[in-house]
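Apart from one protein chain that is not included, each protein chain of the complex appears where it belongs.
Just so it is clear, A, B and C label the chains in written order, and each chain counts residues from 1 on its own.
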Amino acid sequence: MSASETEAAIAADRHHEPPAPRSARAIGQRALVGDPVRVAIVGATGYVGAELIRLLALHPHVRIVGLVGRERKGDPIAGIHPHLATRDLKVYDAVPADAEAVFLALPHGAVAGRIDEFLDRGQTVIDLGPDFRLHDPADYPRWYHFEHPRADLLRAAVYGLPELHRAELAAIGRAPGAIVGSPGCYATTTILALAPLARAGLIADLVVDAKSGVSGAGRDPKADLHFGEVNESVKAYGIFTHRHIGEIEQELGALGGEDANPGVRGVDFLPQLVPMTRGILSACHVRPTRPVTQAELDALYRDAYGDEAFITVVDAAPATKHVYGSNEARVWCRVDERNGRVLAIGVLDNLVKGAAGQAIQAFNVVHGLPEPAGLLQLPLAP
Amino acid sequence: MSASETEAAIAADRHHEPPAPRSARAIGQRALVGDPVRVAIVGATGYVGAELIRLLALHPHVRIVGLVGRERKGDPIAGIHPHLATRDLKVYDAVPADAEAVFLALPHGAVAGRIDEFLDRGQTVIDLGPDFRLHDPADYPRWYHFEHPRADLLRAAVYGLPELHRAELAAIGRAPGAIVGSPGCYATTTILALAPLARAGLIADLVVDAKSGVSGAGRDPKADLHFGEVNESVKAYGIFTHRHIGEIEQELGALGGEDANPGVRGVDFLPQLVPMTRGILSACHVRPTRPVTQAELDALYRDAYGDEAFITVVDAAPATKHVYGSNEARVWCRVDERNGRVLAIGVLDNLVKGAAGQAIQAFNVVHGLPEPAGLLQLPLAP
Amino acid sequence: MSASETEAAIAADRHHEPPAPRSARAIGQRALVGDPVRVAIVGATGYVGAELIRLLALHPHVRIVGLVGRERKGDPIAGIHPHLATRDLKVYDAVPADAEAVFLALPHGAVAGRIDEFLDRGQTVIDLGPDFRLHDPADYPRWYHFEHPRADLLRAAVYGLPELHRAELAAIGRAPGAIVGSPGCYATTTILALAPLARAGLIADLVVDAKSGVSGAGRDPKADLHFGEVNESVKAYGIFTHRHIGEIEQELGALGGEDANPGVRGVDFLPQLVPMTRGILSACHVRPTRPVTQAELDALYRDAYGDEAFITVVDAAPATKHVYGSNEARVWCRVDERNGRVLAIGVLDNLVKGAAGQAIQAFNVVHGLPEPAGLLQLPLAP
Partner (left out) sequence: MSASETEAAIAADRHHEPPAPRSARAIGQRALVGDPVRVAIVGATGYVGAELIRLLALHPHVRIVGLVGRERKGDPIAGIHPHLATRDLKVYDAVPADAEAVFLALPHGAVAGRIDEFLDRGQTVIDLGPDFRLHDPADYPRWYHFEHPRADLLRAAVYGLPELHRAELAAIGRAPGAIVGSPGCYATTTILALAPLARAGLIADLVVDAKSGVSGAGRDPKADLHFGEVNESVKAYGIFTHRHIGEIEQELGALGGEDANPGVRGVDFLPQLVPMTRGILSACHVRPTRPVTQAELDALYRDAYGDEAFITVVDAAPATKHVYGSNEARVWCRVDERNGRVLAIGVLDNLVKGAAGQAIQAFNVVHGLPEPAGLLQLPLAP
């Protein structure tokens, strides 16, 4: 059995069905079956950029043709990301024209204005920033304090959560210039934990209390990311105003029919920094719209995620360490017999399923590759 | 200015009034003005025991006359708590008869059955376990799964949160055999964060999402306290059943008049372990019983805590590190204009204001000593 | 390009030559080209066992046919290693007879007495404990305090450091019943950092000051592995008596000719615990036997490791995080112009290149598989 067969088998084992064979892709009429997809990474010098390199460098159906960082002129990766020193890669300041797909890990507002550069070449855009996550143009001034310059594209872009939008991702792959708005880390954790409840219209009232490692704040040195400040401390931040609220409301609000979940609009979302590097745990406190039983909850989650390669519904409350370094998410949901409330917990690695891994997963779907390709690495513990 | 004057001045500065002079105590008719109070510590080998030693060893009005640990026969403290090696103290297996006050840091159920041993000698009992925290005997089988053998004493014991029960603590000090049920760490954080809201009858719905360092789980080696398991991980535990819920319901429920705060009974309380040694942050998510303004909240908290030595109402959301190693608690409360909800956050060091320090603070009140005596140490950061 | 081709290409790229094709193996006359090797893991419930599972589960030429843990009767892996919950594996109490290779992660002395059980079946033994690392029977009472019951096998066993013993590992693979004594974590770090100097007979005097994360101490809960004890602390342990000294003296002593390195015998080796989970850094302080230049050192290290897939000679002093979760080691060596001394630093992940990864690397060589198979995962940072 070859490595790719093993990979397929592993994927199949989790899917309970054989993964789709990689079909000929029509994107730009350039790809043939078996050719690796040529990809570029913009924002390659940050933490998310490093994760994209780490994963794409070993992706069986991909070739990295360009790493891009501001004002870089061929700097070896070893000096930028010492852990990747064995890769013979350099960082330049421009995206190669022959890239078929571009992963962009840039601050908000940085992609919206230059999107045509990629679309004009027929490149798939996988934007790991927020510029194409929200469909309503009014959400950009509201959450990000800028007017979106390309509001015309917001409807065509797909929110890159394959567990919710797999068919749409596959659909945009059939034409050049697909745009994926890859979800935020908190949003992914929270939406995955709550989607089965939202679909069933069960969320009357919602408090999401989330805890994240510091890598989500990026690599730039800041006073409050200094080891001396973070270690042995927990603190809340972005109180009442965290930008991922927009995504959470959009995605959960779209499930279960209009106004099915009165608790989603106006969700009480609190992000907190805990002294660790990776990982997010979202504790989602729900007052249900009607009394529910545990059996009902179990069925909802089993139906939603039983066939998903990267989502595991677990029996014991999950820890962030259970998914460290992997593209997995784990979800857990219980009703509290004492007060009738429902608690759903989701965990993931914010840099993988919360960023780089999820972007690659969506890219795989868009490009007709096996969805788990390049993402099979198991969690690292302890 | 002598050290005690400095201490008094510091205390006065924070109280905005001179601290009460240390009056002659009547307890057992044994004490005279100026004599140190003779104290013993039972459970001296654990983390809370170590904190009691650390603080009481330098308490200006106390003399440690006995350290007690199971099956200890004069073991030097250096072998048990290496950080206290400079203290010339030993641990024995019995409480000295001439102790005037006994601090007990023992598992639940361990004090209730032997309380007469202390009361018969007229010793003040400061129980850092839960045996005398709850007033309703029915709460013991409910939260702790045992029938309380001395239900007759539960009403006389005072819940040792000086900020709520100062007068009662002072009152029981006027007769021998006072019993203080020193509060749990999560309960203290949560009650302090919410008391001003509860007094105003503002809590319609309540989710308390709390995060704690691991020292709260005690010193015994356990698989899930192994550094390899805790580091780089967050997880929930004690879900739906944490014992401190009983205290929170009792104390907040007693404020503001009967049924003033429908959200308190049936509080959704979730404890979580984060990778740090000390510190608790309680994020208290409140749906208020009526619309509130920020000015109103500010007034409530200022009135509640303006004169308290150990509680600081802060303008910026507090981090646990801001109170590390000290007896301070910090609270912060804001209304979210977007959805009308209220968020109150409290932080403290679970081993000090959440355990040993608070016990000493209550002891000071009971014994007529200056309330901040022995507790002035400032937080340690970074 | 298939995944296995990608893997081969990546390996080739690092080797600067094509990896050896996987030839027909004669072991037990059972294997044919392309069949996966059937492996079992004994000691599957510990940290090293978990790493073996993590890596072997995705090894392209391996099938796990048995996980073995004391008194286990089919326990699902999810309950033992929650991070591996997506694997459909169970742990039993016996090694399957049809396993071709057995990885043993057991305490010292546990394998020596039962080795015939595996040899009689023609199984390759990869012992991750110390029972077959030392060639001189007298070293066992000296460092491990037991008389070795199978001293007759100590010469035939190969010390499983492929960078030093590749040919011997390949040689024992040509007959059934090969025994590999997989090196200790500290020993691997130290030997790799110093081998080029030892080969050149440069070590006149040697101090090795090593720092390790706590996972090297195993998974059993112990008082000094409690998060509260480890966090924010550094301490030395095993002072003067650490068992890996035997391996270091044996392996470095064999390089460069007899008595070429007077500093090796009697090495001053100090292990220290630092507050992290994974990683070892060995700082090797050498007084050289004669003056050396940096150019000479550079040449020695380049010659030694230029073709090695897993050893990288770096220009900037390496951090343990640079190899986190990977099978890589990094070495760095400099002469101090001020005093003529030489400093060599090595880093690795104690659970991968220091344990499970290295064992798989040696297994690959023994079984004629591509040496990097299953070990290409890149380091995880931040």
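The working rule: a residue touches a chain if its C-beta (ideal position, glycine included) is under 8 Å from a C-beta of that chain, and two chains touch if they have at least 3 such contacts.
Worth saying up front: this structure is predicted, and the values here are computed from it rather than measured.
K.L.:
Which one, A:P183, A:P275, A:P288 or A:P318, makes contact with the chain that was left out?
P.N.:
A:P275
K.L.:
Using the touch definition from the top, which of B:R54, B:R150 or B:R199 touches the missing chain?
P.N.:
Going through B:R54, B:R150 or B:R199 one by one, B:R54 is the residue touching the chain not shown.
K.L.:
With respect to the chain omitted from the figure, which of C:T45, C:Q123 or C:N231 is a touching residue?
P.N.:
From the options C:T45, C:Q123 or C:N231, the contact with the absent chain belongs to C:N231.
K.L.:
For chain C, enumerate the residues touching the unshown chain of the complex.
P.N.:
Counting only chain C, the missing chain is touched by 205, 207, 209, 211, 213, 226, 228-229, 231-237, 239-240, 266-268, 270, 272, 274-279, 281, 283, 285, 287, 317-321, 324, 334, 336-339, 341, 343, 345, 347, 382.
K.L.:
Since one chain isn't shown, list which residues of chain A touch it in the complete complex.
P.N.:
Touching the chain left out of view, chain A contributes residues 47, 214-215, 219, 221-223, 225-232, 275-277.
K.L.:
When the complex is taken as a whole, what residues of chain B touch the one chain not shown?
P.N.:
1-4, 6-7, 10, 13-14, 34, 36, 47, 50, 54, 57-58, 60-61, 78, 81-88, 215, 219, 231-232, 277-278, 312, 314, 316, 318-319, 321-325, 328, 330, 376-382
Assume only the chains that are shown with their structure count from here on.
K.L.:
Determine the chain that sits nearest the middle of the structure, using the mean of its CA atoms as its centre.
P.N.:
Answer by centroid distance: A.
K.L.:
Need the CA-centroid distance for the pair chain B / chain C, whole Å please.
P.N.:
49
K.L.:
From the C-alpha centre of chain A to that of chain C, how far is it in Å?
P.N.:
It comes to 35 Å between the two C-alpha centres.
K.L.:
How far is the middle of chain A from the middle of chain B, if each middle is the mean of its Cα atoms, in Å?
P.N.:
One centre to the other, that is 42 Å.
K.L.:
Enumerate the residues of chain A that touch no fewer than two other chains.
P.N.:
231-232, 277-278, 318-319, 321, 324, 382
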